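First, the structure itself, so that you have it in front of you.
Just one protein chain is left out here, and the rest sit where they should.
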Amino acid sequence: METVLAFVIGILFAVGIYLMMRRSLVKLIIGLGVLGHAANLLIFTVGRLTRGEPPLIGKHEEVLSGTFADPLPQALILTAIVIGFGVQVFAAVLIKSAYRIVGTDDLDEMKSTDETQP
Amino acid sequence: MPSLILSTATRYLLPLMLLFSVFVLIRGHNEPGGGFIGGLVASTAYALYAISSGVEKARAALPIEPRYIIAVGLGIAVTSGMISMILGDPFMTSQWLDTVFPVIGKVGTPVMFDTGVYLVVIGVTLTIIFNLAEGE
Amino acid sequence: MNILLILPILVPFITAILCLFFWGRVHFQERLTVAGMLILLIIGIALLSDVHENGIQTAQLGSWEAPFGITFAADMLSSIMVTITGLMGLMTALYSVVGMDETRERFGYYPLLNILLMGVCGAFLTGDVFNLYVWFEVMLIASFVLLALGGERAQLEGAIKYVTLNLVSSAIFLMATGILYSVTGTLNMADLHLVVGDVKQPGLVTVLAMMFLVAFGIKAAIFPLFFWLPASYHTPPVAVTTIFSGLLTKVGVYALIRFFTLIFVHDTNYTHTLILIASGFTMVVGVFGAVSQLEMRRLLSFHIVSQIGYLLMGLGIFTAASLAASIFFMVHVIIAKSALFLVSGVVNRLSGTYDLKKLGGLYKASPTLSILFFVPAMALAGIPPLSGFWAKFALVRAGLEAEDYLIVAISLFVSVFTLYSMIKIWSEAFLKKPKVTPGQINFREADWLQMLFPLAVLAGLTLVLGIAVDPVYQLAQEAAEQLMNPTLYVTTVLGGE
Partner (left out) sequence: MLYAVVSGFGAALVAPLIHQSVRRWSGWLLVLLPLALFGYFASHMEQISDGEKIAFAYTWVPSLDVELAFMLDGLSLLFVLLVSGIGALIVLYGSAYLADHPQLGRFYAYLLMFMASMLGVALADNLITLFIFWELTSISSYLLIAFKHDYESSREAAKKALIVTGAGGLALLAGLILVGIEADTWTISELASRKDVIQEGGLYLPALLLILVGCFAKSAQFPFHFWLPYAMEAPTPVSAYLHSATMVKAGVYLLARLHPSLGGTDEWHAIVTGVGGLTMLIAGFIAWQHTDLKKILAYTTISALGILVFLLGIGTGLAVKGAMIFLLVHSLYKGALFMVAGSIDHETGTRDIAQLGDLAKSMPFTAVGAGLAALSMAGLPPLLGFIGKEIIYEATQEAHDLLPLVLTAAALLANIFNVAAAAMVTLKPFTGQAAHTPKHPHEAPLAMWIGPVVLGGFTLAFGVASNLLLKDFFAQTVAAVYGKPYEVKLGLWHGLNTTLVLSVVTLVAGGLLYAYLRQILPIVKPLNVGEKLGPDRLYDIGFEGILDFASLTERFFQNGHLRYYLMTIIFTLSSLLILTMTTQIDFDSIQLNVDDVLLHEYLLAGLMIAAAITITMTSSRLMAVAALGVVGYSVALLYVFYGAPDLAMTQFSIETLSVVVLVLVLYRLPKFKDFSTPRSRARDGIIAVMFGGLVTTLILIITSEPLQSRLSPYFAENSYVLAKGHNVVNVILVDFRGFDTMGEITVLGVAAIGIFALLKLRPSSRKEE
């Protein structure tokens, strides 16, 4: 499955990057979202996949035994998902505010801070 | 115009879902769940209430500003870590009470920490949703 | 467990939480923040002296032994950075009391400032790669909000670029961290030092080095990844720009130094040469940007980029002497650059503009402000006996000793233009007859003094650091020796052996 996912992740990265390189604010934020999914999925995949065995210690057991999914990447991804959520929601609201102030969705209209001659 | 059925339903659903969210929080240490997911369940309940009955009512149903919930949550989380410092252990060393409580199970600082997470998530989600909804 | 390692996180965190509780009471938040920053500075100094006396300090969070839990570790570099963070926090907070508009203060300026510093300190102290990512994010989100706080058009436009490019950096960082774990099976930096050599495909470690180089390179604003900085740094209020310029890019540099002295040292011919090349371009392109500017804060922002080149130069040369020079340079540039940004704030308060074409007459209007600009400006240009001279001298000497002549030549060439751009500000904003008459110093005497106080401290420090350079330089040397000898760090963190 890693092989298949490798291609899926590659496509997600390409799509995310491509969207972010558009001039539209909306595509930018959606691109960021795709990029986030891609990164999380990547950690999950390179952390190796184990089908169906969650890292839960049985009711009457003391240690996790047998095959089980690596819990650490899961914990990392969980943290990353939540952080990503916070950051992306903020970015979305930022874009909304920018649209409200600048009055356009076109990033090419938002170059004033890079213009040398004021 | 919020539908009457939905608003009536959510009014009864709200306490139930809140209860459920606490349950998800508590069982998280041993089963899938935890503060984060619990917090999301609770805030979804409020969000539904806000959609069906309006933001003002949802705000009124909340005892305090969501912002303070965040502050309280963060405060609880950091306090849970500092308890061990007072007891002379490194920061965030887990401390457990020996007694096992009914329903809740074992009580210790990690559970307290998770409660902090739970509250922060509620506060954050509600802040976002209320403000976004009001903005429109 | 050394409590001094955790306090730099806890103090700003608790201050921030208290500020949240006292949301409406801005003046109380001001005082709380100033007090918190003062404590942070004191903790920083205590940590510095502790590490100086007793060697590298560690703390295993939650008592979980390394590498299983999260380790905090403070070597000299970390301690120096934490101390300077405390100093910057205190100065910015003091300036903000008068220099920040109340509307922003009402919308969470102080809690955000505290959390920003919490993230910065966390990044400096953690010994765990993923935990570093978390602190980066804490710092970033706080900086996002601080940057956009106020919602002016320029701020929002700047923030979009800043946010997007930094999120790309975070995504690369996250990817790299995931891959690092999947290749080595660990996240603890000390542990990584031990196991990167065992990776079956050594090339993968270099690939990872490249990913981290780009991820941190974006944060550190090196060439050609720096675009977000000049696009955004001049848009928020000056106090925010000051703390950003002082600390944020430096966290990126810190991370580069940490990773490329502790983890990625297996193929320095390749990795560190790349860093050296980047450093040369960063210096030149940064200073070229600076000399082209007519807006004071933009000019200074481009200089940040240029100075980052100097900081990297020491890492690229990769000797104990060059690293020491870089660390000293970092301390110097944080102080000098912050002083200059604060001056630009006062200038704006007096004249109502940052535009060099319109400015003028400040030399006559305020001799005090003139001195407070001229000293750090000359320090930045590397004029002796100010701090910048020693930084430059040490770096050039290290470069010549290592026979890296080209980069030395570039750094000296850039230095001429640094001087030129500082003189440009001086000549235009201070000496020239003004187009806009600078306003009377029409705020209350006490406010005026309070605005100038942090400036005077920072400007004074560039002088003090220039004259009493030895004690500080020795600390930098000590830090560099620890970095060049990572075994020390590794055994302290992992214990035993």
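The chains carry the letters A, B and C, assigned in the order they are written, with residues numbered from 1 in each.
Rule of thumb we're sticking to: contacts are C-beta pairs under 8 Å (C-beta built on N, C-alpha and C of every residue); 3 or more make two chains touch, one makes a residue touch a chain.
None of the values given here were measured: they were computed from a predicted structure.
S.K.: Wait, the hidden chain, what does it touch out of the ones we have here?
M.R.: A, B, C
S.K.: Please pick, from C:Thr164, C:Ser245, C:Ser344 or C:Ser366, the residue that touches the omitted chain in the full complex.
M.R.: Once the missing chain is taken into account, the touching residue is C:Thr164.
S.K.: Using the touch rule from the top, list residues of chain A that touch the missing partner.
M.R.: So the residues of chain A touching the unseen chain are 1-15, 17-30, 33-34, 37-38, 40-42, 44-59, 61-65, 68-72, 74-79, 81-83, 85-90, 92-97, 99-101, 104-108, 110-116.
S.K.: Please output the residues of chain B touching the missing chain, sorted low to high.
M.R.: Missing-chain contacts on chain B: residues 28-37, 40-41, 44, 47, 66-67, 70, 73-74, 77-78, 81, 92, 94, 96, 106, 108, 110-111, 113-114, 116-117, 120-121, 123-125, 127-129, 131-136.
S.K.: Touching the hidden chain in the full complex, which residues of chain C are there? Just list them.
M.R.: 13, 20, 61-62, 64, 67-70, 101, 103-104, 107-108, 111-112, 115, 118-119, 122, 130-131, 134-135, 137-138, 141-142, 144-145, 148-153, 160-161, 164-165, 168, 172, 175, 179, 181-187, 191, 195, 200-204, 206-207, 210-211, 213-214, 218, 224-225, 227-228, 230-231, 237, 270, 274, 285, 287-289, 291-293, 302, 363, 367, 378, 383-385, 389-390, 393-394, 396-397, 400-401, 408-409, 412, 415-417, 419-420, 423, 427, 431-433, 469-470, 473-474, 477
FYI, only the chains that are shown with their structure count from here on.
S.K.: When contacts are scored as defined above, which chain pair ends up with more C-beta pairs, A-B or B-C?
M.R.: Pair with the higher count of C-beta contacts: B-C.
S.K.: Need the CA-centroid distance for the pair chain A / chain B, whole Å please.
M.R.: Centre-to-centre distance between chain A and chain B: 25 Å.
S.K.: Indicate the whole-number Å distance between the mean C-alpha point of chain B and the mean C-alpha point of chain C.
M.R.: So the centre of chain B lies 37 Å away from the centre of chain C.
S.K.: Where in chain C do residues touch two or more other chains at once?
M.R.: Residues of chain C touching two or more partner chains: there are none.
S.K.: Residues touching two or more other chains, restricted to chain A: which are they?
M.R.: 86 - these are the residues of chain A that touch more than one other chain.
S.K.: Where on chain C is chain A touching in the complex?
M.R.: 130, 133-134, 137, 140-141, 144-145, 148, 151-154, 156-161, 163-164, 167-168, 170-171, 174-175, 177-179, 181-182, 187, 230-232, 234-235, 292-295, 298, 355
S.K.: State the interface residues of chain B toward chain C in the complex, per the touch definition above.
M.R.: Where chain B meets chain C, its residues are 67-68, 70-71, 74-75, 78, 82, 84-85, 89-94.
S.K.: Which of the residues in chain A end up touching chain C in this complex?
M.R.: Within the complex, chain A contacts chain C at residues 20, 25, 28, 32, 35-36, 38-39, 42-43, 46-48, 72-73, 76, 79-80, 83, 86-88, 90-91, 94-95, 97-98, 101-102, 107, 110-114, 116-118.
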